[in-house]
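Note that one protein chain is taken out, while the other chains of the complex remain in position.
In this document, chain identifiers A and B correspond to the written order of the chains, with residue numbering beginning at 1 in each.
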Amino acid sequence: MAYTLGELAALLGGEFRGPADLPIEGIAALESATDREITFIAQKRYARLAGQSRAAAFIVAPEQAALERPLIVVANPYLAYARVAALFAPSRERWPGVSDLACLGREVELGQDVSVAPLACIGHGVVLGDRVTIMPGCVLGDHVRLGPDTLLHPNVTILERCTVGARCIIHSGAVIGSDGFGFVPGRDGHTKIPQLGIVVIEDDVEIGANCAIDRGALGETRVGRGVKMDNLVHLAHNVQVGEHTFLVAQVGIAGSTKLGKHVALGGQAGVAGHIELGDGVQVAAHSAVHNSLPPGQIVLGTPARPREEFLKFNAILPKLPDIYRRLKQLEQQIRELSARLEGESKT
Amino acid sequence: MAYTLGELAALLGGEFRGPADLPIEGIAALESATDREITFIAQKRYARLAGQSRAAAFIVAPEQAALERPLIVVANPYLAYARVAALFAPSRERWPGVSDLACLGREVELGQDVSVAPLACIGHGVVLGDRVTIMPGCVLGDHVRLGPDTLLHPNVTILERCTVGARCIIHSGAVIGSDGFGFVPGRDGHTKIPQLGIVVIEDDVEIGANCAIDRGALGETRVGRGVKMDNLVHLAHNVQVGEHTFLVAQVGIAGSTKLGKHVALGGQAGVAGHIELGDGVQVAAHSAVHNSLPPGQIVLGTPARPREEFLKFNAILPKLPDIYRRLKQLEQQIRELSARLEGESKT
Partner (left out) sequence: MAYTLGELAALLGGEFRGPADLPIEGIAALESATDREITFIAQKRYARLAGQSRAAAFIVAPEQAALERPLIVVANPYLAYARVAALFAPSRERWPGVSDLACLGREVELGQDVSVAPLACIGHGVVLGDRVTIMPGCVLGDHVRLGPDTLLHPNVTILERCTVGARCIIHSGAVIGSDGFGFVPGRDGHTKIPQLGIVVIEDDVEIGANCAIDRGALGETRVGRGVKMDNLVHLAHNVQVGEHTFLVAQVGIAGSTKLGKHVALGGQAGVAGHIELGDGVQVAAHSAVHNSLPPGQIVLGTPARPREEFLKFNAILPKLPDIYRRLKQLEQQIRELSARLEGESKT
């Protein structure tokens, strides 16, 4: 597949500089693009590298429009990159219809143009929306429901009665609807609390590889519209994740905690159970949040603290041995001064 | 399925207040229960919310028995909740017998009423106890043994020769018996140490989704009776976990470490290799333990320290910039005082 510079500019709603019929056969990073590929400059600091790039053309913001190379000038080059990447994405072949080598339970409802690959297993009463794609090795428990255009990569497991909205992408190895971690502790053994709830994944959610999302103990674990989860994330039972929140890889959220909208948790961050993070909260990577946070708060550390507070004392930490030494020195000086004063006042 | 208030009270061994024939069709949380469902008050702080609840009835402790609503009064409402939840748990349909679409190796021993779903793969010489349930996508290596009433959720992998006891529940994506991480380091490449051991899971263990438990390098990795593991937990080779220990999500335990009984590790906690945590040790979430700990110790932080010690210095940390500023001020004052004394003694 190939486009011309002029076609791409038109598709992006941007202006172009250079030959309209310049052929563009792909998109690549600044340093690896060939003279048949377009690249992009999303951050000013990369602009100085443009000179060495062999790229055929550049997608740039207006402030980079002086670059003397074939250009497409757009307001948001990063967004334009996403759009061009979609144009050049290699098409993935879907299994046509339902494979004879897939297992389907009773009373499965299939929308139009559903693709169920070989070695997928669909439980009783499952409902698959139009254009759903189920790759090999996926297992859907009884009465699972998937909205239209949702894609399950290979080896995804969705347990009974959980629901996934429209246009969701679930990556390989993810498990949705495993039992929550609920036990009544006892000296001679812990009693399992049956996990009766479900998981509800709303529309436009992406879930990374090998994530684990537990069903509610009672009621729901809910992942809001537009949430994006990276790999190996853990959501405990009855967690609520607000719309458009980002959960970076290896985040863990304990039971019944509620995240607002547009929250961002850095990689390996942990959040305690039964608390609430307001809209727009940001938690730095590898931090641990133990208390509820108001909207917009930015925190880091373990336990997490407001960013400014953390950065201030963290900068002093390496001085601690010196502080201790100087403190002992001061104590000695004070003792000497006091003794001297004592001596003088006696004389 | 429905019960009356009187029937539930009898099953729980508790007393009831209100109409014996009050129909109860399910159990739900305080805030979401309908007038056909029972709820429970496990902690005093929730008692004040009882007034607004629409629940048909409440399971309460004796100290909440004054609540003027239909009640079942029991010593431990949380345990009673677990029991009632078990009554109302939707029954899960098991595959009847061994599916034609499952693969079975040679010389497999099947107990009574074993369920092997389609697309499960059972190796040679595997032994499955009575009423074992194997869901789709599970793979059991050669000579694996599962005790009676054990349940494997979909897409579980148990590698060759590992054994799992009775009444265990293993959630989707868990891997039991992967090779331990053992290499002889070398400049031009590391030499793999063949991992000859196995994993032994004792009775009544629950293992969360996407956990990874490595086989012993030599000998066993052992998970003791009644241990409960949350999602995404890592156990390295030759780890020993004592009976009834709780491992919360994303915990990682390095090689040959031994945990006592009734230990509790919070989410994302890490434990170094070749150490020992005594019975009843508690490690806070997101902490890292580097040294052996005596029984009953409660620790937190990275590196983990006794709880009281950590909390004390952690409270002072934000004052550190102020401490440093005041220290420098004191030094200045001492210099001035000394100079003044020096001046005075010269006069």
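To be clear about the criterion, a contact is a pair of C-beta atoms (placed from the backbone, for glycine too) under 8 Å apart; a residue touches a chain by one contact, two chains touch by 3 or more.
Here the structure is a predicted model, which is why all the values come from computation and not from measurement.
Listed residues A:123, A:194, A:208 or A:242: the one in touch with the omitted chain is A:208.
Among A:145, A:171 or A:215, only A:171 touches the chain that is left out of the view.
If you put the missing chain back, the residues of chain B touching it would be 103, 119, 121, 124, 137, 139, 141-142, 155, 157, 159-161, 173, 175, 178-179, 181-185, 187-194, 196, 210-212, 214, 217-219, 232, 234, 236, 250, 252, 254, 268, 270, 272, 288, 302-303, 305, 309, 312-313, 315-317, 319-320, 323, 326-327, 330, 333-334, 337, 340-341, 344.
One chain of the complex is left out; on chain A, the residues touching it are 27-29, 32, 76, 78-79, 81-83, 85-86, 88-90, 92-93, 101, 117-119, 135-137, 153-155, 169, 171-173, 204, 206, 208-210, 225-226, 228, 230-232, 244, 246, 248-250, 262, 267-268, 285-286, 301-302, 314, 317-321, 323-324, 327, 330-331, 334, 337-338, 341, 345.
In this section, only the chains that are shown with their structure count from here on.
For the pair chain A and chain B, the distance between C-alpha centroids works out to 25 Å.
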